[in-house]
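Only a single protein chain was left out; the remaining protein chains are all shown in position.
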Amino acid sequence: MRTITYAKALNEALDESLQADEDVIIYGCDVGRWGGIFKITGGLQTKYGADRVFDSPISENVLVGAGVGAAVMGLRPVVELQFADFLITAGDEVFFKAGMWRFMHGGAFKVPMVLRLPSGETGAGPEHSACPEAYVMHSPGLLCCVPSTPADAKSLLKQAIQSDNPVMFFEHRRLYQQRGEIDDDAPLIPFGKAAIRREGRHVTIVAWQMMLNRALKAAETLAEEGIEVEIIDPRTLAPFDFDTILTSVKKTGACLVVEEGYRRLGVGAEIGARLFEEALPYLDRPFRRLAIPDVPISSIPALVNRIIPTVDQIVATVREMAA
Amino acid sequence: MRTITYAKALNEALDESLQADEDVIIYGCDVGRWGGIFKITGGLQTKYGADRVFDSPISENVLVGAGVGAAVMGLRPVVELQFADFLITAGDEVFFKAGMWRFMHGGAFKVPMVLRLPSGETGAGPEHSACPEAYVMHSPGLLCCVPSTPADAKSLLKQAIQSDNPVMFFEHRRLYQQRGEIDDDAPLIPFGKAAIRREGRHVTIVAWQMMLNRALKAAETLAEEGIEVEIIDPRTLAPFDFDTILTSVKKTGACLVVEEGYRRLGVGAEIGARLFEEALPYLDRPFRRLAIPDVPISSIPALVNRIIPTVDQIVATVREMAA
Amino acid sequence: MRNDVLADIFRKSLLTRVFEDRFVKLAMEGVVPPLLHPGAGQEVAQIAAIAALKDDDPVLYAHRGTGYMIARGVSMRAMLADCAGRAGGTNNGKGGIMHVVDTSKGIFGESGTLGGGLVISVGMGMAVKKKKTGQVVVHFFGDGGSNRGTFHESLNWAAVQKLPCVYICENNGWAVSVPVSESTAVENIADRAHGYGIPGVIVDGADPAAVMDAVRTAAERARSGQGPTLIEIKAIRLRGHYATDPQDYRADAAEVAKNDPLETLRARVISMGLMTEAEVETLLTECEAEVQQAVEEMQASPPLSPEAAFEDVMV
Partner (left out) sequence: MRNDVLADIFRKSLLTRVFEDRFVKLAMEGVVPPLLHPGAGQEVAQIAAIAALKDDDPVLYAHRGTGYMIARGVSMRAMLADCAGRAGGTNNGKGGIMHVVDTSKGIFGESGTLGGGLVISVGMGMAVKKKKTGQVVVHFFGDGGSNRGTFHESLNWAAVQKLPCVYICENNGWAVSVPVSESTAVENIADRAHGYGIPGVIVDGADPAAVMDAVRTAAERARSGQGPTLIEIKAIRLRGHYATDPQDYRADAAEVAKNDPLETLRARVISMGLMTEAEVETLLTECEAEVQQAVEEMQASPPLSPEAAFEDVMV
């Protein structure tokens, strides 16, 4: 077991993938010479050459679209958009081309591409701060990863690059410097397998990435009060491991989803609706969601902190649920 | 009371808005000389001149973006995209510019624009067939209309044009030729006020546009069996009149949402989650959703009909719920 | 230009015309949906362009016509099956006539959103360049589609990377009901090449030799690592935008009909002595028979199961 940062884990996953498969290429704004604005691709151009790791123009539509084209012809492109928000800017290419090129041509193609999407609040306003996973999860044809730990980040990114399907890979910027243990001999984590990050019996919390950290912190406070939460990290949103949540909620009878995306029609909406569909007899207490309350994200910390769920809010909400 | 088609109702709303306000302009591919590929803008260029009703290049990004710019400078642009799907193609302009230009500039601007979005299956494959309301409803800053009758179509479109906020206006192509009564003296329908299309006491159905028609048909069959459904047509998805649904479900204890969008994180997800949040004590039976089962939309009628909810499916589902 | 090549272009153009006219009839009869955008007037150029390429050069196309597919020998039966929802199509009921695909023949499909293929072509060019396959990626699209932002992003990046791509804009003067002059700030789309430092070439779509020359030169340039070329084919749209388009917005239809490139080519083939009038008549009969057979075979194929709606989403 080693301890590395989430950023290093991503870099290693890219490095090992480039090493293992000549068809892997990496491109995006500033990913080459400079190693990326968040330094995830550092050192890779020097090691693998500018024909495999290279910079691009500021042209998000062709960045994503070319990924589809390259994938169709047998490469495994790993494309970085500098801000996850920009998947909206390349909407046609993400949702229609990556997500549906195979389908609309009746399965004639495979589209093994990965779109790396650094997400989370930056202080640079509503076009640079979102966690837009919900758009992806709503759209057919796309896989979606949301790793929360260095080990998951490395494993899921390698898996994503090996996948023959298009993968939207959300990396949370606030986790880049977070350290965690990693077992180099562990098998790759399969897509669609949630992790139970903490066991408990009173309330089930579903959370990932920065919200998972906050949920884990909240759980400690709550434990001191005798409230034991079970925390589930979905790890991938598509495919989505609903069964693990279902099993947990059948035990606890209560579910809270904490997410950094917009609340309305967010991931939590789907979880709530499915529980109501499949677990009604087990539901003791009303469903709860903590999420961004359907306003764009401001650029001032005090305002941003007002809308992103906090540890205190999680604690208070669970207290109410457990009362 | 007159009886007119939904298409005519839309045309009249545009005509009267052009007449009433010199700042209203209309543009989009083929809307001018030809009156639109679905003929909704027919006759308007002749009547109001090519500087108020005009054709555009095939440039969806600037179509939507220019709408924001024109609105900011005091016009009231009504922009047609030929297929609702293309709001994804103009994602940056729809979600970030129309939805957030006011916000990110601290309220310095008003953005009174309307984007007309003909939706629904055409047989032309997954980029020309969707009902992508969920993307809009998930995103802050946008209003969203989904009129189901000629009267609503006319009233809501006029209201949308008069609104000082950006409105995504979904017109369902399969309703264009549908006729309905219209009262020329009725006041405009306010945004955020659902209509109860049929009263009943056993199951609440939420549906709009083509799915509303199917729900109404299903209701007749069900009535013969003694099952009385209450049918709610939201009319606008943002703002969303949840209260009317809540009141109904408190009475019926059961809710089915029928929608033509993708199921996962669709409008139904939000309704289910909110009911679970706010009405748990009243929920007798599991929530149900009929929607497109998270695959892209094919181009062959037999395949398309397999995935868009049918009258029979609605009947069967309600029967199960009422059992 | 070799005589046999010219004759072959004529034969395939005629077959395309016969096939599409039959398609429109089938649409009227309700056998297939009326979603074809007839390529009449553009087939000669489309087929001449393909004739200048190698058989395995991948082709992306837009929605106008089926000349590309016929040129490459894609099964007409399969294309009809795509539209009629029968087994044996190229896209299993997913894409109809819009997304005909046959990678074994180098036909790589279409984006339903105009301009969406341009971005894909760039990645395809990156791949064949990296894999050193010697292929050239060719993308056909319309004048209208060239106003999408994807045109700019794609041509720029393809030029920067000196990708082996050839961009062929079929300028038929119309985007549905909107004439080019009202949507496009330049007379010649080829002039836009200037903004990407690549050659911009204009050819007459009624002159198959000129089309072949231009495409051959561009393909050679691409293959030798010098990067993309933008070719503008001055074309005419003989029919409506779609099969049943009344074209009531259009005054030039009768005028344009006088300049049908297929008629010009037919006259030339005869005047050059490559075929007699009688042989052309025989050829026409053969084309009709070939199309008839395709229709019959298609109709003999079983309908797709509705469950196919759930297939082909992911690997």
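Worth a mention:
In order of appearance the chains are A, B and C, and numbering begins at 1 in each one.
By definition in this document, a residue touches a chain if its C-beta (ideal position, glycine included) is under 8 Å from a C-beta of that chain, and two chains touch if they have at least 3 such contacts.
Remember, it's a predicted structure, so these values are computed and weren't measured experimentally.
Partners of the chain left out, restricted to shown chains and counted across the full complex, are A, B, C.
Only one of B:69, B:192, B:286 or B:301 touches the absent chain when the whole complex is considered: B:69.
Shown as candidates are C:113, C:135, C:156 or C:177; the residue that touches the absent chain is C:156.
Within the set B:17, B:165 or B:244, the residue that contacts the chain not displayed is B:165. Which of A:59, A:178 or A:317 touches the hidden chain is settled by the complete complex: it is A:59. Touching the chain that is not shown, out of C:182, C:204, C:260 or C:288: C:182 (per the contact rule at the top). Contact residues of chain C toward the unshown chain are 147-153, 155-157, 159-160, 182-187, 191-192, 194-198. Looking at chain B, the residues touching the absent chain are 25, 51, 56-57, 59, 61-62, 64-75, 77, 92-93, 96-97, 101-110, 140-141, 143, 163-165.
Chain A meets the missing chain through residues 29-30, 32-34, 37, 55-62, 85-86, 89, 123-128, 293, 295-296, 298-307.
Please note the rule applied: only the chains that are shown with their structure count from here on.
Closest to the protein's overall CA centre, chain by chain, comes B. Taking the mean of C-alpha positions as each chain's centre, the chain lying farthest from the centre of chain C is A.
Separation between the centroids of chain B and chain C, computed from CA atoms only, is 36 Å.
Residues of chain C in contact with at least two other chains: 93-95, 98-99, 111-113, 116, 149, 313.
Of all residues in chain A, those that touch two or more other chains are 92, 96, 103-104, 140-141.
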